[in-house]
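Complex shown without one protein chain; remaining protein chains in place.
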Amino acid sequence: MAGSVYGNIFKISTWGESHGKALGVVIDGCPSGINICEEEIQKDLDRRKPGTSKYTTQRNESDKVEIMSGVFEGKTTGTPISLIIYNTDQRSKDYSNILNVYRPGHADFGYDSKYGFRDYRGGGRSSGRETAARVAAGAIAKKMLSLLNIDITAYTYSIGNIKININNFNKEEILNNSLSMPDVSAAESAKLLLNETMSKNDSLGGVIQCEITGLKSGIGEPVFDKLDAAIAKSILSIGAVKGIEFGLGFKAAEVNGSFNNDEMYFNDDGKVVKYTNNSGGILGGISDGFPIIFRAAVKPTPSISKTQKTVTKSGENTEIQIKGRHDPIIVSRAVVVVEAMAAVTIADFILMNMCSRIDNVIKFYK
Amino acid sequence: MAGSVYGNIFKISTWGESHGKALGVVIDGCPSGINICEEEIQKDLDRRKPGTSKYTTQRNESDKVEIMSGVFEGKTTGTPISLIIYNTDQRSKDYSNILNVYRPGHADFGYDSKYGFRDYRGGGRSSGRETAARVAAGAIAKKMLSLLNIDITAYTYSIGNIKININNFNKEEILNNSLSMPDVSAAESAKLLLNETMSKNDSLGGVIQCEITGLKSGIGEPVFDKLDAAIAKSILSIGAVKGIEFGLGFKAAEVNGSFNNDEMYFNDDGKVVKYTNNSGGILGGISDGFPIIFRAAVKPTPSISKTQKTVTKSGENTEIQIKGRHDPIIVSRAVVVVEAMAAVTIADFILMNMCSRIDNVIKFYK
Amino acid sequence: MAGSVYGNIFKISTWGESHGKALGVVIDGCPSGINICEEEIQKDLDRRKPGTSKYTTQRNESDKVEIMSGVFEGKTTGTPISLIIYNTDQRSKDYSNILNVYRPGHADFGYDSKYGFRDYRGGGRSSGRETAARVAAGAIAKKMLSLLNIDITAYTYSIGNIKININNFNKEEILNNSLSMPDVSAAESAKLLLNETMSKNDSLGGVIQCEITGLKSGIGEPVFDKLDAAIAKSILSIGAVKGIEFGLGFKAAEVNGSFNNDEMYFNDDGKVVKYTNNSGGILGGISDGFPIIFRAAVKPTPSISKTQKTVTKSGENTEIQIKGRHDPIIVSRAVVVVEAMAAVTIADFILMNMCSRIDNVIKFYK
Partner (left out) sequence: MAGSVYGNIFKISTWGESHGKALGVVIDGCPSGINICEEEIQKDLDRRKPGTSKYTTQRNESDKVEIMSGVFEGKTTGTPISLIIYNTDQRSKDYSNILNVYRPGHADFGYDSKYGFRDYRGGGRSSGRETAARVAAGAIAKKMLSLLNIDITAYTYSIGNIKININNFNKEEILNNSLSMPDVSAAESAKLLLNETMSKNDSLGGVIQCEITGLKSGIGEPVFDKLDAAIAKSILSIGAVKGIEFGLGFKAAEVNGSFNNDEMYFNDDGKVVKYTNNSGGILGGISDGFPIIFRAAVKPTPSISKTQKTVTKSGENTEIQIKGRHDPIIVSRAVVVVEAMAAVTIADFILMNMCSRIDNVIKFYK
């Protein structure tokens, strides 16, 4: 049911296929009065765009964004913001061979089961290319959050079995190296591993960590719309993500309550602070004023040129070697997508939270 | 914004506090004609109810469910089904000492930040007691799914560092032992560990695994309403859950694509099958016809009687020892809650999927 | 889908059948900190309850409301408010004769077409009794609006062909006379007409007018969620309503633009005012700061004891005389239902509007 619409107040509707004319998003419910221009959105799109290193697909897309509505004289008007990104380097012929074949690790078989047929060109709607529209929407959400001094930063936490060393953490490296890995030495090791993997016609996955700072306590809705639940949905909705954990995450399941609980005290500024942040900034689904920390597991790119066994739509067993232009790893390109989905979710929840107390409603209404 | 409503077509609204008069749920959008009675719902509530072993709170609640509407002559009518569970063993005095104190690991501070004050008795709305209403709704969703031959089974996968051994797997033990652990020997070890933990006034967490079998391929909606994304939200909305992973999960981030991809073939019955199920039954957000497998990390109960540092609402640093009747572990009681949330989500997505193809619409409309 | 849930932020879920155990509503998204008690809700329920005059059904229901959750120490907590009204005077035997017969003017045939069968006792879910839950929810919405100095007043505008004379308008009469008609003399004529109608075993309808004062300009959402569109839906969702018009309404279709347009000027207080209010307080779906005025057409009660031709479920032509306890007119009892639905809608839209400008978001967030 309308699976391409996301959000409650800050609501986004995305559209477009890998090899269609264009991709886009309509953002409805963005507050009026936010200064925004195409360049700001483009900056995030450039972080996601293909062809920037040898570790990404060689498809050549400039991913140029155009604002079609909702911005007047440089400011959001409060009405729908439509963003469009034309496709320019579709080579649909590359895909004619998968018309009848279901690629392992892809949604091909599921889409055919669901819809009876599919736009097979580059995966159609199920392609990772769909995330360009998310990134465009996320850039606007981030702009709104920046006005509230909220920052969202994601980065590559691990590739294969190579993790960053927290002692080497260097935030600038996120935008500096082609793997978005904030640890130069881990990034170098990861590149060697990727080179080796590529030489075997194979692919790799990894983990993305995301930190949200500046979010005040009290954001999140009780019971079903817990902030972590909503973030989890938004992140798992990114094609290749297979798991998420907050704070201590799966390790919390192994320790004692006395260790996992974050004890609190008033600091010298009279602010409530915690000795630890095992909760990852969310308790009972509500932000506790500490940084929100989560990690997402990204599977290895399913498109590999190694031979794989599979089946055809017409009922035969077969083998496939996936040609075309594919990423040996999508973790680094997914970093900005994770930021985007977190940003849209946080923006939505901040707007929702405005209605939580009658004294705010009265103050606002006057 | 209305965080206590969940679902799109099969929609549930829960209400009630730990120490209020009652808890309940209204289910709107359940198809007509399903045979349902209070006994069937009670069965699941009994799996969650407190006081059944020494590893659960000694609060004495029968958690008796009553159908208030939506069922006529034993069958659902298609209109809202209202279920109510009266509280009978509230002892609110136990909680007067936390009126002014924020318990570590709890939502107390967040609720006060959000709403300005809170129903502090037993955690009010943020109490795990809220999940009784989910279980009641889940029982009806499961009944609907059983008519489609879909089964949902969750169990304790690990407690602390003690995991079940898959070679000892015994499904009957899920309902047999007080820890819902389908491995007798692991359950015994876990009990010893729990006894020791309790003697130290501490608590433990664990991991719940859930398997959904019988779901056909093609269920799930593209992009934001991917089936795994929706399940993730539903499971992370359970208070103590800090992480979720599907299929290989976080391990998928460490392996090669050629390993992670599930190769396919036609079996002798002409059915598409996979050599492995690393995807956990979902690809691109759409079910692939294989069992859906996920694991949820449950944190240790935050209410412990060990002394902890914390702060008061009125601005002082303080210490707290949480008395009252608390579970040393909530994993086993959460097992049926996980089943319930998965069931409500799957029921909702099956109904949504009915509209995916025009030929089905035409056939149905005639 | 899930047709018993209404609203976006201020969201209500109603449940219950005419001859079930009880009726109720869950209100999710009501801001915290509003003082509310059962007596305030009861006041509105008493205006709707049956048996208060000879012009209403003689069913004897006290319609006693009980707050089950969401209110702590007299104030809303921000979490779901559950309200319950037990049925006490069901006489289901009265209805056994319609088990197999479709009553003209009722939803019987439609419900059977949709669901395959129906709870036929007193119309089940399609009974006007369902509106008790709306009135209970409306009382809480009105309480919230009263804190913003917004008043909602509905009254009987006409019964059959007898209209109130605006020169005789007396607001106190709305609560004074049994027809809720703010014109003593029109009320007397209407009673005579009703007596005559009842003597012929027939029924009558009428028009309800509603005025919303104190609403500031700028409330309403563009395009599909126009304020008048939302009010229209909420009012047409009341069983017997067959039409609605705002301001000049259908007369606007007959006049010139120069007459219909409301010219504006600044009054001595520097406030924008209009010479006329033909718009009924809404332009382009957004409130213009003037009173919102609308009228709803209520059809005559379909349950009459006059003989009518109809059909049976089992396929025969037949005749029916509807016995039981029925209102000869439902207009006066529907007055408070109209107020309730308008109140819930306005409350919801005021909350939604809080997010419209970034400067408000920033101010609020600090």
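Note that the chains take the letters A, B and C in the order they are written out, and that residue 1 is the start of every chain.
Rule of thumb we're sticking to: a contact is a pair of C-beta atoms (placed from the backbone, for glycine too) under 8 Å apart; a residue touches a chain by one contact, two chains touch by 3 or more.
Please read these numbers as outputs of a predicted model, since none were measured by experiment.
**Student:** Based on the whole complex, identify which of A:125, A:142 or A:326 touches the chain you can't see.
**Tutor:** For the chain that is not drawn, the touching residue is A:125.
**Student:** Have a look at C:39, C:172 or C:254 and name the one touching the chain we're not showing.
**Tutor:** C:254
**Student:** Provide the residue numbers of chain B that touch the chain removed from this figure.
**Tutor:** 8-9, 29, 31-34, 76, 78-79, 144, 147-148, 216, 222-223, 350-352, 354-362, 364-365
**Student:** If the hidden chain were put back, which residues of chain A would touch it?
**Tutor:** Chain A touches the chain not shown through residues 1-5, 7-11, 13-17, 20-24, 26, 28-29, 32-33, 66, 68-70, 72, 75, 77-82, 84, 114-119, 124-125.
**Student:** Applying the definition given at the start, please give the residues of chain C touching the unseen chain.
**Tutor:** 1-6, 8-9, 14, 102, 104-107, 109-116, 125-126, 130, 158, 160-161, 197, 200, 202-207, 216-226, 228-230, 232-237, 239, 242-250, 252-266, 270, 272, 275, 279-280, 283-289, 297-304, 306, 308-311, 315-317, 352-353, 355-357, 359
Everything below uses one rule, namely that only the chains that are shown with their structure count from here on.
**Student:** Taking the mean of the CA coordinates per chain, how far is chain A from chain B in Å?
**Tutor:** Roughly 26 Å separates the two chain centres.
**Student:** Could you grab the centroid distance between chain A and chain C? Build each centroid from C-alpha atoms only and quote it in angstrom.
**Tutor:** The mean C-alpha positions of chain A and chain C differ by 45 Å.
**Student:** Note the residues in chain B that touch 2 or more other chains, in rising order.
**Tutor:** 1-5, 8-9, 14, 114-116, 125
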